[in-house]
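Just one protein chain is left out here, and the rest sit where they should.
In order of appearance the chains are A and B, and numbering begins at 1 in each one.
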Amino acid sequence: MNTTMINPTDFLALVQLYAEHDAALDTRELDRWPAFFTEDARYVLQSRENASRGLPLAVMHFESRGMLADRVYGARETLFHHPYSQRHITGLPRVMAADASGWTVETSLLVMRTKRDALPEVLVVGGTRDRIVQTAEGLRFVSRLVVYDNDLLPNSIIDPI
Amino acid sequence: MNTTMINPTDFLALVQLYAEHDAALDTRELDRWPAFFTEDARYVLQSRENASRGLPLAVMHFESRGMLADRVYGARETLFHHPYSQRHITGLPRVMAADASGWTVETSLLVMRTKRDALPEVLVVGGTRDRIVQTAEGLRFVSRLVVYDNDLLPNSIIDPI
Partner (left out) sequence: MNTTMINPTDFLALVQLYAEHDAALDTRELDRWPAFFTEDARYVLQSRENASRGLPLAVMHFESRGMLADRVYGARETLFHHPYSQRHITGLPRVMAADASGWTVETSLLVMRTKRDALPEVLVVGGTRDRIVQTAEGLRFVSRLVVYDNDLLPNSIIDPI
């Protein structure tokens, strides 16, 4: 641990970024989601097994903000699925590295999924490894890797995590 | 995100308020619960569906600290129920607004419920929207709205959330 890597003010800003990001997904304001990323951002949602072996197969793999917007359009307009709501519980962020442009951060993550007239269930349990940079518009993800421990997902993941 | 809305010292105080509030409920020191609220505080526990449609039906709806104390008395003395313990996991607080008197804060929330000789289960997954003010006695909730995503609750909620 190197607590000189970040000061409390910047850490608070990271915490607010995560909380705001998660809220946009959990309230299903999906159109707001791409704006949390830079233009050239990379987003990967992958099983722990594949991530740890360096295998490329991923449930979602996007290489630009435009691809994120495409996915959001698909999730809202194209994909036919049973309606559900999700709720992120992001754990205490761990600052892994810092430099002049931003921070590398890891978090634990639990995402619950609730369908109408059913008990809630675990959609994803895992962690994230994120690269976050300061931009003129505020903090943004340059990359976000979400790794889920549960190889067996309860069923299709429609919305981003 | 507007990180000028709160400074790290005040944010730390909010974090401690949530942690202390949750601990009072989770250790079932229910008598301490009303003291986290102002005299005229409003507390609502409501399904996401009803909250989003602006419908009034709520599992709990209290309009004063006295009503909170009544509920606590009921939970401890009157209501007949299978004993259980609950455990709050409050997510990273998101500061939505700030003014001279206090803050509007939203959190993700997971509350687990455990009965004797049974595996733990999800009691509530959802979020809170809270108004917190500075008082002579410290930070207090003026209003707390707990919205649960799971329309279907595993069974009766006895203690406040």
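What we mean here is this: a contact is a pair of C-beta atoms (placed from the backbone, for glycine too) under 8 Å apart; a residue touches a chain by one contact, two chains touch by 3 or more.
Because the structure is a prediction, the values reported are computed rather than measured.
Participant: Given that one chain is not shown, which residue among A:A100, A:A136 or A:L152 touches it?
Facilitator: A:L152
Participant: In the full complex, which of A:M60, A:A75 or A:V122 touches the chain missing from this view?
Facilitator: Of all options in A:M60, A:A75 or A:V122, contact with the hidden chain holds for A:V122.
Participant: Could I get the residues of chain A that touch the absent chain, sorted low to high?
Facilitator: 1, 3, 6-8, 11, 48, 89, 91-95, 106-108, 110, 121-122, 125-127, 149-152, 154
Participant: Name every residue on chain B in touch with the hidden partner chain.
Facilitator: Those residues of chain B that touch the unshown chain are 8-9, 11-13, 15-20, 22-23, 26, 85, 87-90, 92-93, 110, 112, 114, 116-120, 138-139.
Just so we're on the same page, only the chains that are shown with their structure count from here on.
Participant: How big is the gap, in whole Å, between where the Cα atoms of chain A centre and where those of chain B centre?
Facilitator: 26
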